[in-house]
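Only one protein chain is missing from this complex, and each of the others stays in its spot.
Going in written order, the chains are labelled A and B, and every chain counts its residues from 1.
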Amino acid sequence: MTNLSLDPPISIVRGQPQPGAPDNWRRFFTFSTDHKVIGVQYIVTAFVFFLIGGILSMIMRGELITPEADLVDRTVYNALFTMHGSIMLFMWTFPVLVGLGNYLVPLMIGARDMAFPRLNAVSFWMIPVVGILMLASFLVPGGPSQSGWWAYPPVSLQNPTGNLINGQVLWILAVAISGVSSILGAVNFVTTIFRMRAPGMTWFRTPAFVWAVLAAQLIQLYGLPALTGGAVMLLLDLTLGTSFFAPERGGNPILYQHFFWFYSHPAVYVMVLPVFGIYSEILPVHARKPLFGYRVIAASSLLITVISAFVWVHHMFASATPGWMRMFFMVTTMLVAVPSGIKVFGWVATIWGGKIRFTTPMLFALGGISNWVFAGITGIFLGSVPIDIHVNNTYFVVGHFHYVLYGAIVMGIYAGIYHWFPKMTGRMYYEGLGKLHFALTYIGTALTFLPMHPAGLMGMPRRVASYDLEFAYWNVIASIGGFLLGLSTLPFLLNMVSSWIRGERVGNNPWRAYGLEWLTASPPSVENYEETPIVISGPYGYGGNKPLVEHAPNPDLTDFPESFTPQEQAS
Amino acid sequence: MLKLRAILILSIYAVLVTLASVWMAKQSYAWFPPEASAESKLLDDLFSLFTGLGTFIYLGVIGPFLYSLVFHRAAKYDLSDGPPIEGNKWLEIIWTAVPLVLVLTLSFVSYRTYDKMAVRGPMELVHLHLPNVVPAAYAEPFDSTPQQEIQQALETAPVEQIDVLAKQWAWVFHYPEADVTSTELHLPVDRRVKFSLRSQDVLHGFYIPAFRLKQDVVPNHAIDLELTPIKTGTYRLRDSMFSGTYFAANQADVVVQPYADYQQWLTTAATQAPTPAYNQAAYEYSRTGDRRTGNTKPKVAVRGWDTIPPAPPPMVNYAPKHEVNSPPA
Partner (left out) sequence: MTVERVIAQDIEASVREHQEHDAAGNSKFGFIVFLLSESVIFLSFFTGYIIYKTTTPDWYPLGVTGLETREPLINTMVLISSSFVIYVAERYLHDRKLWGFRLFLLATMIMGSYFLWGQAVEWRGLPFTHQSGLFGGTFYLLTGFHGLHVLTGVLLQLIMLVRSLIPGNYDNGYFGVEATSLFWHFVDVIWIVLYTLIYVWQ
């Protein structure tokens, strides 16, 4: 808080002065209330934890390269997959997408900042606390939580050391803090998107990314409290000896699963919806065509928000759920395919007949979509009760959701980072390194997660430290792929660091893209816009001649003629 | 002329995709363990249908996608935009309606398969049974055989009752009629078997991949599960719901044998006095010793943390012979 008053008056500093300028990196370590600084803070912090979670997963793949449990002790393996899942979800995927949303939403809707800038900073600074709690649990006696990221009781209530401070307690606290941070963030996003859109930006002139972020954050608002409720009860069971979920004291462990999945399945959409938004933004730019069926794609995000509230039991088809529940949730689960399909078909139609350029963000977006199609289809398999009864809790599920999380979501995040990198830094990334990164990531994803499907169909349960010899073949391939994925982050890191320092300087709108965020400086000034833009047309005017905003503000800051009169350019 | 060519290309592509889908649907049977129960045949047919349709959808989307990526590239210095097409109402209605119909159909087919399996599962009282919706006479040809097998098994002999107890980390099978306990699951072939699943401590998952069936075992509940083994052989029972430290080692063998052999095994086992069975978890735990004193020789590279001690090895009439030198995984 005090750092704020030390800052010079806002009007004379830029949000992110040109890289290399003295002092500029320091602002990323302060309690800044600028949504752009917070956005970068989120993204970088999350990426550090992505690397940590990745190292954990590579140790796991090292263990699984042989059938016996010989590299690490079984307790260590159990801790590894628990922390891998928890860190990747709570410390990487959620925060990095909140970071991208934080950076982009106010810019895209023509606002000067989020609705509650200080609350925004508070939400961010909870994230390192969560991370420290998670990592600290490696140091307490008994080690970190070993009950999986679901923390299903009764296993999560078994406390071998008997200490009050144990890995499971720290885990619950971390998740609770992360939940508070996410709820505050969601309140901020929803208020910003509802009330701070620039004049003229009606709902159907709002970019699809903003729609998707809104849809995702609404899920946080109705879903997270249920998880928090379940976590509070679990914590009380663990520390105060209540009996909510403890069967030996008369409790009902299945009820926890309902609390948990009521949030944690929709949470998948919290992660995937913003990525859908990223695809919807990137494809039109790099295919030079308007988003096909923009209104339907935008509205289908909200449809997913609604349907996703009624699908959670599909994680519990094998968990002593009665037949009617199995049938009802099978139908609702399959219905999610409809809005998801609308989006995929819309994207294919968008690039159809366009002028496609294989830039790195475009490659990642296209790769992500192709993986998503595959993951969506295996998702329908999993929605069918009889099939799920066989593959539930096997590596088929692991393969499926990693295709969603890595194949579609992480690739989408990379696409977003590359696409808006020139906006965030004023410099261009290195295309060659970007393409190398894409190739390694795409091959690595297929190599790691595709073999998990046949292993699961053959009956290999998930979360095993050792397995029967028949699964060895697929596991060796998956392990090699896993190490390749680890390797694939190196060109990305190199690219980001070196481009930020010495990349080629580019203008405000290197992609010649439509969208309010491209009308302002790169990097944008503290207040984003010197004059609030007044929107007069829809967000994807490629091929038309419609200007996006009234009497183009700040003509010196935009590459207007280029992007708004393409025909003249061509001739 | 151009339109004709497009229609021709599309038709050829559609035929190719259909052929590929049929091929994949046939291939899918090879991805599974042997079909050791009647229910597994039902499941494999359903899975094959899903695989076929899934392949069709996947190629149907990816084909145009790749075509566009190959043929709709911008030339190097072409800075122009594509055509400003913002949507097409009919196309959008079609690609909303078709998936909707498709997933509802798939739900319906899945429901019918589930109903035919009649695995009962938990809370039999509220088991969804809609005889009006699915008349008994209506049965698709592609999966009538397994259903007949289930019917036959039900009609020819009484249902075999077996109690299953799961604990950290062992499976104990109790045959109430002969009063035999065992750590290996023996089943008669072509008979309907009814398990009563119970857990002593935490959640476990009763999962036999060769049967394609799985049911979580919940403490304080006895959950019923019915199935029909149809193929003799030895299969694997695995714990599918994460149950703590030695979860991965919590496995057992399943022996499906002719009814006579099964009876023979039961009578022999009944004469044996109960002895402690080999237990992988207890064996490993005993080797780690007391971690705190540090005088341990674990065979792993990285030592672990404290764990819930495994339950003592179960006392059973029959336990499979086990060679200490080569512990099962």
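Keep in mind that, in the parts below, contacts are C-beta pairs under 8 Å (C-beta built on N, C-alpha and C of every residue); 3 or more make two chains touch, one makes a residue touch a chain.
Bear in mind the structure is a predicted one, so any value in this text is a computation, not a measurement.
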Displayed chains contacting the withheld chain: A
Of the residues A:134, A:155 or A:183, I need the one that contacts the missing chain. A:183
Write down which of A:40, A:107, A:198 or A:397 is the residue touching the left-out chain. A:198
Sole residue of A:30, A:159 or A:532 that reaches the chain not shown, by the stated touch rule: A:532
Considering the whole complex, which of A:251, A:339 or A:491 touches the chain not shown? A:251
Name every residue on chain A in touch with the hidden partner chain. 111-112, 115-116, 183-184, 186-188, 190-191, 194-196, 198-199, 221-226, 228-230, 232-233, 236, 240-244, 249-252, 255, 259, 262, 531-532, 534, 550-551
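We take it that only the chains that are shown with their structure count from here on.
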Centroid spacing, where centroids are CA-atom means, of chain A and chain B in whole angstrom: 30
Can you tell me which positions in chain A touch chain B when the two form their complex? 67-76, 78-79, 141-143, 146-148, 152, 154-155, 158, 160-161, 247-248, 250, 253-254, 287-296, 318-324, 326-327, 330-331, 334-335, 337-338, 341-342, 344-346, 348-349, 351-358, 366, 369-370, 373-374, 377-378, 380-381, 384-387, 389-390, 392-394, 454, 457-459, 461-469, 512, 538, 540-544, 562, 566-567, 569-570
In the complex, chain B residues that touch chain A: 31-33, 42-43, 46-47, 50, 54, 57-58, 61-62, 64-65, 68-69, 72-74, 78-88, 91-92, 95-96, 99-100, 103-104, 106-107, 110-111, 113-114, 117, 119, 121-123, 126-129, 201-203, 205, 207, 209-210, 212-216, 218-221, 223, 236, 238-249, 251, 284, 288, 298-308, 328-329
